[in-house]
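First up is the structure itself, then whatever we jot down about it.
Excluded from the complex is one protein chain; the other protein chains are retained at their positions.
Right after this comes chain A.
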Amino acid sequence: MSHVPAPPSRRSFLAAAAGSSLLVACGSSLTPGAESTDAASASPVSTAVPTGKITLVVADADDTTMTPGLLAAFREKYPNVTFKRQYTGWDDYLKSINTTMSADSAPDIAQFVSGMNNLVKGRLLLDVGGYGKAYGWSRRFPGLDQITFSADGRTAGTGALYGVPGGLSFEGVYCNKAKVRKLGLAVPPATLAELEALFAKAKAAGETALVAGNLDGGLNHPFNVLLSVHLKPEDREAWAFGRKGAKITGPEAVTAATTLKRWVDQGYVTPKVNGTSDNDATAAFARGEGVFRISGNWAAAAVDKGLGEDAGLFNMPPITKGGPLRTTGAGVYYCVSSKSKNAAAAAAFLDFCATRQASAVTAKAGFMAPDAGAMPQQSGLLGDVRTGWQGIVKDSGLQPFIQNASTPTMPDTLTTQLQLLAGGKAGVEKFLAALQADFDQFHS
C-alpha cells in the first residue's frame, strides 16, 4: 500500500514468488509457527498498556522521520516499552518482508506494503479487529478499508482488519502561483471542466499546463484522480479492492480515460511525457516549469523548496460545483505479526498513531495525520496541503490507488497501458479492456 505505486518491475516477481510459495508451504510441516496463530488471535483483548519491561521489534522501510519519531514519542509516554527498529531500504523491503514475517523471529510490528496481503491466508498477520473495536479505531482512523482483507487475502475492503495508518497521503493539484497570476487564471477552479479550461488558457499562453512524467507510469496520478472524480465510490472501490465481477469498462471509466487522453492530445501535458520520469517531472515543476501538476503530498517538500512563496495546492475539483471532494491516496500502514508475544503493547502503539502527540510527528515528516484536526498550523504550501487534507477527510473522499490491491500484476500492466495510451498506440477502449483483462485473469 504505497503512496505512489512503487516501481514495480523488480519487486513483482519476488513478491509473487514469496507469496505463492508461502501459501504452498503453509499447509505443510515446514511451517512450525502456523498452529500457534489461533491462540494469538483468540487471546483476550485489552486496551491496557502492559506494564513490565517489553521489547518490540519493528520492521519498516520508511525513510522519513515519521516511524522513528512515532517510536520515540510512544516510548516517552511508556518508558517500559523498548523498540528495536529494523529499517530496510524500500526495494529490499518489498523483496524480503514476506519471508521475514514467516520466520519464527518475525518482527512484532511491520510496515504494511502491497504483497503482504498474501500473508493473510497463512495467518501470519494478527487480526486486530478486536483491538479496533475496543479502542474505537473506525472513528479515529481514515483509510482503514485499505488494510482490511478477506480470509484469502485477495480482496481488500472486506473481512478482518490487519492494521492502521501511521500517516496518510493524498493527491492534489499543485500550481505555480506566479504563473497563475501572470496568466490571469482563477484558482481554485470549482469544477473539473473549469480546471480543463485553465489548462487550455495556459497552453494558449505557450506554457506546459500539466507537468507529468510517464516513464515509470506517472500518468497514473491524474488517471487515478480522474477515476475518483468520475466513478461512483462503490464501483471504484470494488475494482481497486479486487472484488469479483467488478468492471472498469463502464461509461464513467471511459469518460475518465478519454479526459486523460484529451489532455495529452491537446498538448496540455509535458511533451515527451513517456520519456520523462515522475521524479524528474516533480523536479522540473519545482524549477518553475509549467503551471499545474497532479501529484501527492510527498512531493510537497521538493516543490516548496523550489518554488517557495509561489507554490500552491488545491483539491481536485468535483464534476459539479459544490459536489463532494474525492481523491486518491494511500499511506504508511503498520500491521502486527500473529507471532508477536506482546500483541497488546503493539496494539497500543497502533492506537497511539491517532493521538495528538503522534499528529505533530506525522505532520513534521510530511505525512497527513489520521487526526486531521490535530495537525499543527502551517503557512504557505504546507498550509495548503493541510487545508486540502481536512477537506478530503471531511467528505470521506480518500480512495485507494487502483493498482495497489486489485491484482499483483496491475502496477506493471497499468504502466504499460498508460504508455501505450499516451503514445497514441492504444485507444481508450483498448486501454481499459487491457486493465480489465488483467483483473479478470486474477479474479476468475
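To be clear about the criterion, a contact is a pair of C-beta atoms (placed from the backbone, for glycine too) under 8 Å apart; a residue touches a chain by one contact, two chains touch by 3 or more; residues count from 1.
Criterion: contacts and distances are computed from a predicted model.
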The chain not rendered here carries, per UniProt and among "Carbohydrate ABC transporter permease", "ATP synthase subunit a", "Na+/H+ antiporter subunit D" or "ATP phosphoribosyltransferase", the name "Carbohydrate ABC transporter permease"
Missing-chain contact among A:46, A:86 or A:390 belongs to A:86
Across A:82, A:99 or A:320, the one contacting the chain not displayed is A:99
Note that chain A touches the absent chain at residues 2-4, 6, 13-14, 17-18, 21, 25, 29-30, 32, 61-63, 86-92, 95-96, 99-100, 102-106, 279, 283, 298
